[in-house]
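Have a look at the structure that comes next, please.
A single protein chain has been removed from this complex, and every other one stays in its place.
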Amino acid sequence: MVTPYRVSYWSIESVWIFYVLAALAVAVFVFGVISHVSVWSRGARRQGIGFSGQGIFNLFLDGLLGRRIFSGDVAAGTMHLLILWGFLGLFAGTVLISADYWVYHFLKGPVYIGYSICLEFFGLMLAIGLVWALIRRYLQRVTRLERRIEDLIVPVWLLVVVLSGFLVEGVRLSAQRPEWGGWSFIGHVISLFWSDPRGALSIYPYVWWSHAILSLGLVAAIPFCKLFHVLAAPLSIYMEDRPDLPMPAETVTGDEEVFSSRQMIFFDACTRCGRCVEVCPSAGAGEPFSPREFIAAVREDLLLRHHPLKGLDWFSRWSDPRKAEKPDLDPQKVWHCTTCRACLEVCPVYVATPKVIERARSRVVEDGTQVPLLLSQTLEKLYKYNNPWEASKKNRAKWSQDLEISDLTKTGEEDPLCYFVGCTTALDTRAQDLARSFARILKHAGVPFGTLGKNEPCCGDIARRVGEDGLFEEQMESCLALFGRNNIRRVVTSSPHCFHTFRNEYPTFQALRPPDEKVHFDVRHYTQVIGELVSEGSIRFEKRLNIKVTYHDPCYLGRHNRVYDEPRKVIRSIPGIELVEMSHNRANSLCCGGGGGRMWQQDLDSKIKMSEIRIREAAETGAEIVITACPLCLIMLEDARKTASLEDTLRVMDLNELVVMALGLRSEGGE
Amino acid sequence: MDVIVCVKQVPEVIDADLKISREGTGIEKEDLVMHINDWDNYAVEEAVCIKETQGGTVTAITIGDDESEDVLRRALAMGADKAIRIDPGERELDGFVISKILAKVIKDLEYHLVLTGVQADDDNSGMVGIMLAETLGLSHAAVVTGVEPEGDLARIRVELEGGMDEVSRIQLPSLLTIQTGINEPRYVSIMGIRKAGKKELTVIPVANLGLSEDDLTPRTRIEEVFLPPETTGAEMIEGDAASVAAELIKIIKEKGVSI
Partner (left out) sequence: MGEIYVVAEHRKGEVREITFEMLFKARELCRTFSHRLTALLLAGKDAGFADDLAKRADRVLVFENDRLETFNSDLHKEILNRVIQKDQPFMTWIAHTSWGMDLAPALSVKTGLPLATDCVDIQAEDGRPIVIRQIYSGKLFSRVSFKESPGYLMTVRSGAFLPPDDAEMEPGEVLKQDIPADLAEPRKTFVEFVDTGAGEIDITQADLLVSIGRGIGEEENIATIRELADRMGATLSCSRPVVDKNWLPKFHQVGTSGKSVRPKVYLALGISGAFQHVAGITGAGTVIAVNKDRKAPIFRVADYGVADDLFKVANALKEKLAGA
């Protein structure tokens, strides 16, 4: 018996032409990749890729296993897995056959048979995956998928490459008729088409060259179409776990890009899968915003200015010449995002749209001429009066008038618990009840605490979210100075927004400071404090409350900081209470529409408001009360309850108000 | 086109409780936030817009102590090229004196247009701009809501009362007092202000200007400042609908609305 093997370039003449073409394809590929890298290098901060164990782990889970592609859409996950593994398998096969030819001839005998079988499988997987992908897009017409010209060309091309590969194999087997041909089961079936080996032999070179050219063309095309994600996506996933270094406003000059290199890699990783569009509350409410379009516009703008070929969106530029002049990066569009993080939660390649939005906003804010009026009024108030609500500082402690709360800026206590009330909680008449309730709870539980009284500044959240970085830094400085001066090491906040800013933004900025200038403090959200008081028994609920409630996860408490359980635990610890979940809860909770500065830009609302969509969902659960744990959510939902005509059936309460009610303490809240 | 824009720092009083100072002729300013006079903010924006479309320079001028340099730095951040602060020392100022001081400084500068706000939100006088124009011998218009330079002329729009605008042509150089709403003043970021610190800012003590004692003597004097009669919450009008309606009509008429 003859040892099974395959002669490379069998019956192919002028192989040198193939090498020239291959070299050309690789050159184009390398040029394309370098072009992208050169765009990335324009990023405001170049971050080293360096080794990261977590990154490798994520790469394995999200890249090779497609964790995020599977989640919520098993069909898409399977389809992608077939394509990915088929593609990788065939790629590996090509590498092996090259090694076999150039380095060491090992593909012979049983190894070759195994190799052949594997390749048949990989090819089959890829073909099935691609057909499935086309079916999903064009027959099933999955809503989140688009049908642009590129979306058709890329999978069809790939499919033609795979099928032509099988054809080459079939024709070769038909011409050669080796006895081991049956192992290549698909090629074997095709080979049966020609009864005469000479017929197959006569067309073989044509088939071979077609397949070769299509394949090489595909290699060359990778960096210029959506296939580039095969390089950018793994990089993006690998880099995801490293937080961006802060970008002090001082260091940003006008001519520099506001986006980091890492963010630019994210942009290239985006495959326009549309999961973000599905979960975006702004897009869902019919506002003229979608994370996908936004990221695409930002990317196109960057490519237009920095890519050697001035952008890659040739088709749309060809069809709409105006686009070539100016990509659709409307400065007005950056304000819709509530930075709720729902898009990042589902993005298979971790495109951090909320952060990108903040950077894009900073560019609009620094330019100044396109800042919406309502926002600039809010920022002026923040700057002059340290709050976004009133042109005055005098009312900040008014909520506590009758409560006898110690002012930590006056008492000089050692290591006091500082209740950081926050602007909205301190000043909005509805939200003030949150503060009064929390203060009562702390007193009831015998926890000594104080506030910063009239001197409490804004934590800087709003400034940070809307891209006014200079103001954020000033507010952070004044907050840190105040904490330092009054020996404040333990802080509890009303608002998840203050909590997030203290917990996640301050440390990254403080990281740039010399150690002796750092102000260390521990911050918790009030739900965590109450949760602890319940656990340790300082708060005991004796009264039964026979009511059905649902809990709305505030984005900055849940998704941004993963506090999902404490509030639920507190609710459940009240006897008699029944907690039902809305269809969107925890990590896929729906935003109330108040974050990311939207609270102060309500003119961006479309006909249907995000808060109304949310409150209707709450009403559908049959709950009598929606509980939330954020002053912004409280105000937005309370407002939506009225506009959605649910006043008679549904109440909106802060968790503090519920606890006060359950404890039978005096409350003026809820209604 | 070179534009000079006169700005003033005033306390923001929208939501503030004003306290009358001990002498009884002014207010306590300690707790108040100082900012650029609203009308002047529009004037600066207009000056910068003119520069951006026509070329030229913008010079911002203020009279005040060193704290009032904040409004100049803000103007610089918006796009002004140079700034001048005239330090009045302890001198008492009124609209007349201010216009004389400004005229003395501006007379030696190159310009085609001088812009001021219609009035300042502290004394609400609205006289400095036009007095300055007359002193400098410039053509002038007050309460301007539109400026379009046309060679040696400018086509301007003046807001009259009762929903009527007057369009006219005015010879340059000219002085216009700018009304709010003429444009949308750009937002000035904190970083923008910090970066504007590098631009040129000249300080001139008023004593160096060689103004006569007469020019520096105020023509008017505030004898007394007093609060309007205080109200605490709404005065509730009780009674049946008819008598309430009669009362309301009376109140509305008393407030100067004819119905």
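Order of writing sets the labels: A and B. Residues in every chain begin at 1.
Keep this in mind: a contact is a pair of C-beta atoms (placed from the backbone, for glycine too) under 8 Å apart; a residue touches a chain by one contact, two chains touch by 3 or more.
None of these values were measured; they are calculated from a predicted model.
Undergrad: Pick out which of B:I36, B:V105, B:A133 or B:V206 touches the chain that's been left out of the picture.
TA: Only one of B:I36, B:V105, B:A133 or B:V206 touches the chain omitted from view, namely B:A133.
Undergrad: Which one touches the absent chain: B:R91, B:R157 or B:K199?
TA: Touching the chain that is not displayed is residue B:R157.
Undergrad: In the full complex, which bits of chain A touch the chain not displayed? Write them out.
TA: 374, 377, 389-390, 427-429, 600-603, 605, 607, 609, 642-643
Undergrad: Which parts of chain B are in contact with the chain that was left out?
TA: Chain B touches the missing chain through residues 11, 13-15, 18, 20, 25, 27, 95-96, 99, 118, 121-131, 133-135, 139-143, 155, 157-171, 174, 177, 217-228, 231, 233-237, 241-242, 244-246, 248-249, 251-252, 255-259.
What we mean here is this: only the chains that are shown with their structure count from here on.
Undergrad: Once you find the CA centre of chain A and the CA centre of chain B, what distance in Å lies between them?
TA: 47
Undergrad: Please name which positions on chain A make contact with chain B in the complex.
TA: 249-250, 252, 365-369, 371, 373, 375-376, 379-380, 383-385, 390-392, 394, 468-471, 473-474
Undergrad: Can you name the residues of chain B that touch chain A in the complex?
TA: 12, 14-17, 31, 33, 35, 78, 184, 186-194
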